[in-house]
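Encoded as structure tokens, the structure appears first; notes follow it.
Heads up, one of the protein chains got dropped from this complex, but the rest are sitting where they should.
The letters A, B and C name the chains in turn, as written, and every chain counts its residues from 1.
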Amino acid sequence: MAIAPIQRVLIIGAGIAGMQAALDIANAGYEVVLVEREPSIGGRMAQLSETFPTLDCAQCILTPRTVEVGHHEHIRLRTYSEVEAVEGQLGDFRVRIRRRAAYVNWEVCTGCGLCQEKCPKKVISDFERGIGPRKAIYTLSPQAVPNKPVIDRQSCIYFERGKCRACEKFCPTGAIDFEQEDAIIEERVGAIIVATGYDLYPLSLLGEYGYGEVPDVIDSLAFERLLSASGPTAGQVRRPSDGAEPKEVVFIQCAGSRDPELHKPYCSKICCMYTAKHAMLYKHKVHDGQAYVFYIDIRSAGKRYEEFVQRAMEEERVLYVRGKVSRVFRENGKVMVWGTDTLSGQNVEVAADLVVLAPAMVPKAGSDVVAELLDLATDEHGWFTAAEANLQPVETKRAGVFLAGAAVGPMDIPETVAQASGAAAQVLSLFAQWAERNGNA
Amino acid sequence: MRKIGIFVCHCGLNIAGTIDVQRVVEEIKKYPGVAFAADYKYMCSDPGQALIRQAIADYGLDGIVVAACSPAMHEVTFRKAARAAGVNPYLTEIANIREQISWVHQTQPEEATRKAIETIATIVEKVRYDEALVPFSLPVVKRALVIGGGIAGMTTALHIADAGYPVVLVEREAQLGGKMRQLSGLYLNFDAAPDLLETKIAAVMQHPNIQVLTNAEVVELGGYVGNFTVKISSRFQVPGYKLQVPGSEIAQSGINPQPETLQPETLQPETPQPETFTFDIGAIVVATGFDLLPKSELGEYGGGRPPDVIDGLQFERMLAEGEIRRPSDGAVPKEVVWVQCAGSRDPELHMPYCSKICCMYVAKQAMAYKQRVPDGQAYVFYIDIRSQGKGYEEFVQRAMTEYDVLYLRGKVARVFEEDGRVVVYGVDTLSGKAVEVQADLVVLATAVVPSAGARDLAQRLRVSTDEYGFFSEAHPKLRPVESLTAGIFLAGAAQFPKDIPETVAQASGAAAKVLGLFAQREMVQEPTIAFVDEELCAGCGLCVAACPYEARVMHPWKPIAVVQTALCQGCGACVVACPNKASSLRNLSTEQLLTMMEPVL
Amino acid sequence: MRIAYFPGCTLNTTAKGFDNALRASFAALGAELVELPEWNCCGATFPLLVDNMLDLVAPTRVLLAAQRQGDRLAVACTMCYNVIRRTNNRLRSDADALEKLNYFIEAEYRGGVEVLDVLQILRDDVGFEAVQAAVKKPLTGLKVAAYYGCMVLRPPTEVAYDDPENPHALDDLLRALGAEPVEWPHKAECCGAYLAVKSKEATAEMSYRILSSAQRAGAQAVVTNCPLCQFNLDKQQLDMGRRHGGYQPVPVLYFSQLLGVALGLDTADFGWERHYVDVRPLLESLG
Partner (left out) sequence: MRVKLSAMRVRNDLVRRIEELSGQDLLACYQCGKCSAGCPAAFAMDLLPSQVIRLVQLGLVEEVLNAKTPWFCAACQTCYARCPKGVDLSRIMEAIREIALQERGDYLVIEEIPAEELAEFPQLAFIGGFRKYTA
């Protein structure tokens, strides 16, 4: 190499995977550029209520991490930003990052929240999975890191009709800047970690389950928001249609997973456990409620996982029914679920108040773009492919580019964290070798 | 008297929405010792921090209380800000009026405001008696010890060694490779395990930074993170395996392995004698792997007696040797039954947990069997098929559709020998039929258990295990590769059953933790830990027993207890245990606690 | 050695031979079985319902009778052993139940009696070596299938004094007597027990599986310690040939009978005439 390799890493995605890798590398004294598409970091985990199998509050264990990342002297946080171009190779990648216009000057903004309070435009929040509102100027959550809002240009009244500017009027520091434009930032790094995470399979593709048609059919992340103390119902389980407390709740696993013919052939790995958790937490909140879980195989393979599911059955009286649900529809104010119990050989029907679907996990929207930018291989479903599945699970075929977390495929939090640290180890090894070489040179 | 400044944060409406912040400021201003009080929308923001720095300068403050969110959020932030203005960070404290007050008392603003004032007052009392402290710094020995030479241990060792640090790799067996040595091929591609493994072993053996000790075990551990002293006993070294790394490497680092008992030249290869080596070590990775539950534990499956009832690893050996022949008479088995959950998911009689790897290796074995014996019939009895991993589900579906493996949902009740066959009493809960297979060979997917001796090792290392002997991680979600003991990390199946990809990823993760530790010039230790008042200590030793971190020891000759500062976590167990009030926490003394209580009583 | 002894109803009637052979053999081995002076039927099934205290009364009375004689009770019938032992377990672990039952029987059973199966006593107190030493007419060349049934094995934690999946106490005894126990897989499979009363077909099928397995393993006789198993296995053979063409009956004996034979005792009252499949030709063939 002609010039000294750069001991700085780019991490794409600031969910729990990206943050873990960032902290491991930054704590070893190297610089990290952490790019996140959303306005704040934390990823999917920030949406969760409690975590299995300990039922720790997700926010409580996540917040110290996000704060640490936000304050770390070696981590350069680039939120609301996307990687646009990557050139170069191992030791010297040149990266172009586009920071989207937030229409808020973050240098001046104190994050006081007044703008969000005063903004007259309410829209459905993606973060709340469609069951809660946000304003046109918003942060993802009160604990957002960084705690700075962005204006969503599509829903802002001013951008639409040329007047309003309520936020600007009330902002005590004059941080609103409607003229702000996207900024281009150039970074040079020696290695790259891809930690782009996952999305949920669009349930509109599963017509038989009534999602989108029946308001009381929601997805699992929406149920997380329902359970979350910081969610739209402040942790009360209420069904979307009429705000009533649901007494019979059906959880349907494998909604789009293990379905090679129509949807995704693979198992999404995490649903069995979070569904057991959902049923359990539901019972904690609605003591006289009845929870049903329709499954094909219960996949509780992990430390204290099996015991956790057994607890859901024994202590929380959750009824597990082995069989895939065939149809969900609305009738007489109830959500009818047609399923089967392959163990007794009986077809069953539940008149439910709420149905929670566990959709297949799919690669994060836009990860195909990242794959192209970095010239990385993906499998037929769009998941990033490791150099060798067994012995090189975090390496890619491209030197200096590594993988972390659910960008590779469905993965739960502990596995994600361990694997993200694994990616960090790869980078640290490289940097240490370069340090030796640079030192000798 | 200390001049204390109070800074009350609104946190937008998070605090100010419930608590009357102005009133808090006015009331607390009147409290003895308070020289300044102010509020601000977001104290953690740059203007907020500037406010603090300015007030320190203007009013000569030497104690700071920030009334805001949990200290877990911003203690570091405010201590940094105070330090920049010349106030010792340990004289800066947080009064948590958000999580503990405004959020939980949203409907009672009046009471919340009163509680906020009282809470701040308690912290004022604390700051009044806080000492200005300086963090300890400790040197780090940049050599790692990896215990276990399986795929996990080797992966970790290579990462650390590649980064330029010396590694001592200890393996109990005569050869490296661990359980992977016994495997034939790997799922999903039937890659030959021995080839992949040999490459790894060669890389380890040839690595100038790795010292391999086979036939060796850790016998004693002293010290603490960054500065462990480890004694390793090696029964004998197999020729061809390295005993020493190049001398220069060791000499440079200034720490030689010190054979304590025998000089190597006195060793006779025929009569191996134990040697003991002592190493200074900065970080330890435990990668001791797993064993299988002995078949003798499973009486209903023959209790280990029928020769044609074997376990998963025995079948791997058959596959590796190329020919599938049953042990009893060497015949090629035409009907083979795999029994999953043999001892797993059985809280009543065996192991309550799922062993995680069996579903996949059984599918692989059944397919490999069919590749070798195309006219054979393979049956798999299962409770739930757990093929959760990239490409795993598809793999199992291939076993069913391409290899015609018959999956039967039900736990096998009995396996016995009769008329030269192995009879399997099973069930198919899906058709509702009890079934029987006259098999030629039965493979039990026996439960995965911790490696023999794991518990003893854990005791020697002073790390905790779960009730089965798997090493406990520091946090199940966010700290999966760390043990609860600082400086000791976990890799692979020593923590819980794991397949190879997960093991490798996690072993790399453990390496990252070691590299992070070694990257620091020295370790910084919080000074808010316990100390012993020598005048008051009677040397009763109760605190030694009470300390969960092994941070308390008796003085070598004086009748007093001493604190091993590097190990102390400041939990306060010793304070409670001490009958003489000789144990105390820095900046949380008993006197301090008592005065802190006064404002709320 | 003297030990209080509970023969049970069946050993007083249809299984009299079991009882006679057992007492004579024990006496010959220097162990005396002292029949409880007053005893009643144990109830023949251990009550499986939580609220069924009434059915515990009978076995508690037996325990009370035993308590008057000492702290150990030998039981010959495996069903009785199972019922009395489990009752005893319940009373020992459930103070409330003990109090209720004592109130009911107007006496004080204290829970101190150890309930033992006679085979267990033979193994642990007499010792199979001592048995072997006392053998006068070794059963050399006799291939036998030791059959344990259910009652001394299950539930394992409550009643088993042997490996519940692969028991061997009876095999060991038979070996000590000079016989050759065959290895066979059905030594602990259920014969159908009281299903015989209602469903002859089911019992016949269950018995057939056991008997045919024993014969495939080369057994010339099946040896058991359970009077109900003995009855089922023996009786069902009468028309087994009709269901399973070519079936050849096999004698089903009590272990005490073979014990007495090997010890060289007078076997006249061993109840040979009560067997459905005649045992005598086989014994005579031994010489």
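Methods note: contacts are C-beta pairs under 8 Å (C-beta built on N, C-alpha and C of every residue); 3 or more make two chains touch, one makes a residue touch a chain.
As the structure is a computational prediction, the values presented were derived from the model and not from experiment.
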*Please work out which displayed chains the absent chain touches and list them by label.*
A, B, C
*asked:* Among B:Tyr31, B:Phe190, B:Tyr403 or B:Tyr425, which one touches the chain that has been omitted from the display?
replied: B:Tyr425
*Considering the whole complex, which of A:Ile296, A:Leu319 or A:Ala387 touches the chain not shown?*
A:Leu319
*Just name the one of B:Pro347, B:Gly420 or B:Pro579 that touches the chain not displayed here.*
B:Pro347
*Just name the one of C:Gly17, C:Gly43 or C:Gly271 that touches the chain not displayed here.*
C:Gly43
*Which listed residue, B:Ala50, B:Ala413 or B:Leu594, touches the chain dropped from view?*
B:Ala413
_Which of A:Gly289, A:Gly302 or A:Gly405 contacts the chain that the document leaves out_ = A:Gly289
*asked:* Could you pull out which residues of chain C are in touch with the chain that's been left out?
replied: 8-10, 13-15, 41, 43-45, 48-51, 55, 77, 79-80, 150, 153-156, 164, 189-190, 192-199, 201-202, 205-206, 209, 227-228, 231-232, 235
*Hidden partner chain, residues of chain B it touches*: 300, 341, 345-350, 383, 409-414, 425-429, 432-435
*Could you list which residues of chain A touch the chain missing from the display?*
247-248, 288-290, 292, 298, 310, 313-314, 317-322, 338, 341, 343-351
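Rule of thumb we're sticking to: only the chains that are shown with their structure count from here on.
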*Among line, ring, star, complete and other, which one matches the pattern of chain touches?*
line
_So, comparing each chain's Cα centre against the centre of all protein Cα atoms, which one is closest?_
B
*Over in the complex, which chain C residues touch chain B? Could you list them?*
163-166, 183-185, 213, 216-217
*Of all residues in chain B, which touch chain C in the complex?*
299-300, 302-303, 305, 414, 416-419, 423
*Please name which positions on chain B make contact with chain A in the complex.*
10, 12-14, 41-42, 45-48, 72-74, 76-77, 151, 155, 159, 162-165, 186, 188-189, 191, 196, 200, 345, 347, 352-356, 359, 384-394, 397, 429-430, 432, 466, 470, 473, 475-481, 495-497, 500-502, 504-513, 515-516, 518-520
